[in-house]
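Shown here: the complex without one of its protein chains, the others still in place.
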Amino acid sequence: MRKPVEQIEEATILFAGDSGDGSQTIGTQMTETTALIGNDVATLPDYPAEIRAPAGSIAGVSGFQLHFSSEQIHTPGDLCDVLVAMNPAALKVHLNKLKPNGILIVNTDNFARRNLRLAGYEEDPLEDDKLTKYQVFRVELTQLTRKALEATQLSVPEIDRCKNFFALGMILWLYNRPMEYTMKWIKAKFAKRPQYVESNILALRAGNTYCEATEQFAVSYDVKPADFEPGTYRNIEGNMATVLGLVAASYQSGLPLVYGSYPITPASDILHGLAQYRNFGVVTMQMEDEIAAVGVAIGAAFSGSLGVTGSSGPGLALKSEAINLAMIAELPLVVCNIQRAGPSTGMPTKTEQSDLLQMFYGRNGESPLPIIAPSRPFDCFETVYEACRIAVKYRTPVIFLSDLYIAMGAEPWKIPQLSELPEIRPDFAVSADTRNGFEPYLRDPETLARPWAKPGTAGLEHRIGGLEKSDVTGHVSYDAENHQRMVEIRAEKVARIADALPPTEVFGAPEGDILLLGWGGTYGAIRTTAENCVADGLPIAHVHLRHLNPFPKDLGDILQRFKKILIPEQNSGQLLQLIRSTYLIDAIGFNKVQGQPFHVFELAAKIDEILEEIGRA
Amino acid sequence: MRKPVEQIEEATILFAGDSGDGSQTIGTQMTETTALIGNDVATLPDYPAEIRAPAGSIAGVSGFQLHFSSEQIHTPGDLCDVLVAMNPAALKVHLNKLKPNGILIVNTDNFARRNLRLAGYEEDPLEDDKLTKYQVFRVELTQLTRKALEATQLSVPEIDRCKNFFALGMILWLYNRPMEYTMKWIKAKFAKRPQYVESNILALRAGNTYCEATEQFAVSYDVKPADFEPGTYRNIEGNMATVLGLVAASYQSGLPLVYGSYPITPASDILHGLAQYRNFGVVTMQMEDEIAAVGVAIGAAFSGSLGVTGSSGPGLALKSEAINLAMIAELPLVVCNIQRAGPSTGMPTKTEQSDLLQMFYGRNGESPLPIIAPSRPFDCFETVYEACRIAVKYRTPVIFLSDLYIAMGAEPWKIPQLSELPEIRPDFAVSADTRNGFEPYLRDPETLARPWAKPGTAGLEHRIGGLEKSDVTGHVSYDAENHQRMVEIRAEKVARIADALPPTEVFGAPEGDILLLGWGGTYGAIRTTAENCVADGLPIAHVHLRHLNPFPKDLGDILQRFKKILIPEQNSGQLLQLIRSTYLIDAIGFNKVQGQPFHVFELAAKIDEILEEIGRA
Amino acid sequence: MRRKRSSRIPAGVPTLSKKDFESDQDVRWCPGCGDYSILAQTQRIMPELGIPKENIVFISGIGCSSRFPYYMNTYGFHTIHGRAPTIASGVKMANPDLSVWVITGDGDALSIGGNHFIHLMRRNFDVNVLLFNNRIYGLTKGQYSPTSEQGKQTKSTPLGSVDTPFNPISLALASGATFVARSLDRDPNHLRAIIKSAFEHKGTSFIEIYQNCNVFNDGAFFQYTEKDTKADNTVILEHNEPLVFGAERDKGIRLNGFQPEVVKTTNGEYSMDDLIVHDQYAEDTTLANFLARMSDTLDLPDPIGIFRSIRHPCYEDLMTNQIRTAKERMGEGNLEALLNDGETWTVS
Partner (left out) sequence: MRRKRSSRIPAGVPTLSKKDFESDQDVRWCPGCGDYSILAQTQRIMPELGIPKENIVFISGIGCSSRFPYYMNTYGFHTIHGRAPTIASGVKMANPDLSVWVITGDGDALSIGGNHFIHLMRRNFDVNVLLFNNRIYGLTKGQYSPTSEQGKQTKSTPLGSVDTPFNPISLALASGATFVARSLDRDPNHLRAIIKSAFEHKGTSFIEIYQNCNVFNDGAFFQYTEKDTKADNTVILEHNEPLVFGAERDKGIRLNGFQPEVVKTTNGEYSMDDLIVHDQYAEDTTLANFLARMSDTLDLPDPIGIFRSIRHPCYEDLMTNQIRTAKERMGEGNLEALLNDGETWTVS
């Protein structure tokens, strides 16, 4: 008879194992299925260092955390209800993330002496009593999988590679999810290798029936669909949303997209993604280095295409001189920086927000640029589209400042209607409408944008370059007053972008004790914290900035309405710096520079601390 | 009979002509002579664009301004007493710098139609009455020179090239200066071309006697020697002082100097200067680009040499990734940035202070570096020496932030005694003094500096790199807490430099209405202004920062003691930004971004304006 | 002549003259600079190329030579030091119909820009590269460059430079350049002819132009450019012609094994048939490499003319083909479909 099913609101599962164990695969599959049956989901893949570590070692552990709920959620969750540990190293690394009394599933077949030593365990943790505060399920995953697949013609290594699906089968059972989506995926994935289709599906089923059959689990759980606003949804990662946003901007503006890049973690997937869309006329150029990558994008922009380049911190450092050229040449250009943990090579597979000031100031001379940042995976679509719109409208390079956490995280995305996408009008110059012939630096009085005249247009032949140019004519000029004027115009042009921005959304109390001010990938943790506070009736609000340069015009007023401004950042206080100097407000920083996202409980604790100070609670 | 001599306190002379006219040469000679007879001097060479402009054109005008006095002075002067205009273009460009009733000497032979047109004059300015408010001296400089040299065997072009010395002869007479020093210089300079020695000396004498003989000048002037504190002096340009400071640091520390560079205006002269000193063991490497230039300096530092690299803004942008490597590797390195007008290629021959924030933040991740700036030409010596001292003591790259104005300006320098130079101790690691063998990231508890173990030292073999490293051992680490700790340690190490800094010198009122806060090349103009205010009994003071990161510990208190903080900068307000965010003070910026230094009258006017506001005067 | 993409002037439209290619900016180089001649020859040859000037783009880096675009009344971009090849690649990729010209110097192309230079060659974009080699840094007032002879005394090397110079022709060949040539600022006719062939070549065309910097490196090439010495120190390369040189054209170059030697063709011992015959269309670069090195390692005369001219597919064409075939196979991209691609679900 069917085992009892318990209704719960949400759950967090962490799949962890050796890089080779396929935790990322089953994590993604569980996410897909869960999203498809209507839960809200948020994920956090946690890769080991770029380079493959020895099998079974601590450094080789790869994890995938999935949080799903019948309510709206914004983070992959602080602690987990279920931890699937495929080997001792995975247990060692992730046990601290499992809630007390949480479910721990271990593959006992991998707990041989050698594995234990590799993980740095003196003796077998499964033996001693360290695990008593959890519900431990010891499963001979390898053996069971082999048994299930013995009929197949596959070699033992091949069979063992299927054990992750056995684990997935168990989890699907545990949360009452259908196997069909995964089976569909397996069939597509191994279309060319039918024997693998069979084997993986066998393993999946085996894991599922194992739970049904054995006494292991008394109950299973069900999480009802969340209520989303009507629309068509898909699950999407940040980098993929960025890819789609760029293609959309090209499609809607009619400007062919030329993406110049040089591979670097975590930006490479944007190059890989865009390279798929030649049928959209997308040109991707993998160049010899980051300088060449931005160079081709600038050249393309000069030719009248949508020039885009993308990289991460170290690459941005190299691009800075050329970006500065595009700035003074006033050409539309979109520069994507998918931040990772620095400084220098740093920790390339970990997340951080420490390039903000580099984007503001990492160029010689006075070189103001618009900077905008996405707040969550699906927001990359809208934000990068906005970057393209601003670049084209104002004829300026725009920095799209994403980060590894958003780039690799996934969540459901309500697919927009094309009609909802703002218009992007290239408005190329077609004729010289001034008495003095074509004047490449004669500006639009409203936006201060200069004309975009592409080669091939008769009568608009002109020369631009990196030397200071005289207002209107664009000829080289060393004139003192002209230089002052041009420096001011370039600053003013960026400042005016704020004129056309919508009012800033303030979540929570319109005024009160604490304003949580954030930007980028910290959105999920901050918003969840704010929601909890608001639910507790605390006078707290959350503002999340998409536009970092220029700041929204109403920001100053909003800041005035709160006793304390708390700025959580995954750096040592960069937005903090800018807010303090701009508004002369004694804002407080809450800084975590660990390559890991904020936990909601960390933020909550900080807020309590501040409330203490200002004498509440 | 000798004409009357009038005693005056100071004078400012501007030599201006076509690039080919040799104004720089005679300007420098007048400076040398004037300094040698004991006046205080300050100079401002004003070059045309890098590239040679058509003879006689506005763009081709080259000027050299000299200010000398019997008192201490700090600037080349706002307006001039004498303008020597060798052609109409020079007149056009510089006439506005001549004081009312000032002396204007023009070479009438160059005022033919063609020259006038080139200078954009409708009709001859010497004809109309625009010049009535000046004492105009029309001299057939070319003809007179040819007459004086007709006896020589030289060709007419050769002869004409001597006319600048004719002009110098006149000026020397006008200010009662001896010709001997110039003659000595001419003899040395043309040692291999005796005919030129003769011709130039003839021209010099001719100019001199011309004044004596003709009615042109009724009186001549005399400026008594200034009283300098006892010592031996020489006249020195900023870049030359930088060269000497680097050689001195190498000499005193015993660390061989390796200077890696790639030519760029205005930093090239440091490379040229250092290349002269092979006998000091100085290695200069002109590399393929700025990245290679900083690369060899880093390699040299790793090998135990004094690694130094130098460039200007665009070059610094390119070096930023590698500087970041040196930062995380914690190697001593000195990075010289001789700022020029940006953004991008900008105006390479003009001065600016707009790279300050680039030096602070132009690197990915959290990458704090010490930044120090010289305030005047001779100060480059002490400041770059200090940069070397800090780099070696704290094992960190240090930014030496000079600018074109200081680099090319000249003034008398009291040559220091070697005994006055602070000690620089390499303190190389010689043995592994820990139980666990050598630990490359085990720090000095006071400075937080790590050991400097150079290859070749047995037993200290170790590996470093750009990936995050674990505290103490220096092994690669992706550990979350370790990363946070390392980020904090690197920041703290830089912060601690302030512990050992002397108290900040406050010139003028210890407290009061306005504090003029400056850094770098604005020293002269600000100090002169402050001196005038103080003389007028105004409650005004001047603090000039050498250390920009970290700020002196007492700066905060000092700022508190004034009603208004005025920060004059040749940028759009970069130090201003840092001061506002650090001290939450509503400091005011006074910003001039014109490629030209501040004038004292500009600053004075701004101060009056502020005093108005706060209701004084 | 090979087909070019650059769209030509429709018949009937009045053809252009040198004047049409002169911009309104006054030319700023030192009097006597070799750059003037190169500019003049370029402006003179342009009308003969038969493309409207709005379809022409000159892109340069930084240096005296790189001021060039300001003086051409076409589209132009004076970019940053060493990066012109990258920007030119972007321009050409974005609009293959444009006629794209890169103007660069020995420092710009071979020092800071060395990497972009070699990668441009291997990608074979249909652009023309004019390298003004004056063996010095002119704009920064006289430091040695990667083509300066070893031991050169300059501002930055008072005791002489210690590095061995690059041979730009060898470097271009090794990088896979499909058109490699050398010409002289002081031989206007030859220079114009070479520029024209470069234009007609489909693929990256590289021309090294010996250029005199009379201020900082005067006479660097006089042995190759001046009447009295030219004939004995240079050999003019002509396809299918033997390597003959000398004022009396009585000297030739012969090969035994891999060892070349100079022989007299007049004393009966050797005839023209014994000499190396130039083949600029050879796919294999052995001969071209030999010619490139003749004057430095073998002190034979210096070859002037076209070393290599072969047809390889261009980057922009291959990329454009990928786009065309992708559209054929998958159909013109449809954004709506793309956004709704993959597993989706609908909430109503």
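The first chain written gets the first letter, and so on, giving A, B and C; residue counts start at 1 in each chain.
Note that in this section a contact is a pair of C-beta atoms (placed from the backbone, for glycine too) under 8 Å apart; a residue touches a chain by one contact, two chains touch by 3 or more.
Because the structure is predicted, anything quoted here is derived from the model rather than measured.
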item	value
Chains shown that the absent chain touches, full complex	A, B, C
Contact partner of the left-out chain, one of C:Thr104, C:Thr140 or C:Ser170	C:Ser170
Contact partner of the left-out chain, one of B:Ala35, B:Ile338 or B:Ile372	B:Ala35
Given C:Ser17, C:Thr229, C:Ser271 or C:Thr297, the one touching the chain that is not displayed	C:Thr297
Touch with the omitted chain, as defined above, among B:Ala112, B:Val136, B:Val476 or B:Leu584	B:Val476
Of B:Val156, B:Ile415 or B:Ala605, the residue in touch with the unshown chain	B:Ile415
Absent-chain interface as seen on subunit B, which is shown	32, 35-36, 38, 181, 227-235, 244, 247-248, 251-252, 256, 258, 260, 277-283, 285, 287-289, 291-292, 294-305, 307, 321-322, 325, 329, 415-416, 418, 454-467, 475-476
Residue ranges of subunit C at the interface with the undisplayed chain	112-115, 118-119, 122-124, 146, 159-160, 162-167, 170-171, 173-176, 255, 257-258, 282-287, 289-290, 293, 297-298, 312-313, 315, 318-319, 322, 325-326
Sites on subunit A contacted by the missing partner chain, in the whole complex	49-55, 57, 59, 262-265, 268, 271-272, 275-276, 278, 284, 286, 288-290, 314, 344-345
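Just so we're on the same page, only the chains that are shown with their structure count from here on.
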item	value
Where subunit B and subunit C are represented by their mean Cα positions, the distance between them in whole Å	40
Gap in Å, rounded to a whole number, between the CA centres of subunit B and subunit A	46
Where subunit C touches two or more other chains at once, by residue number	62, 80
Multi-chain contact residues (two or more partners), subunit A	321, 325, 329, 465-467, 476
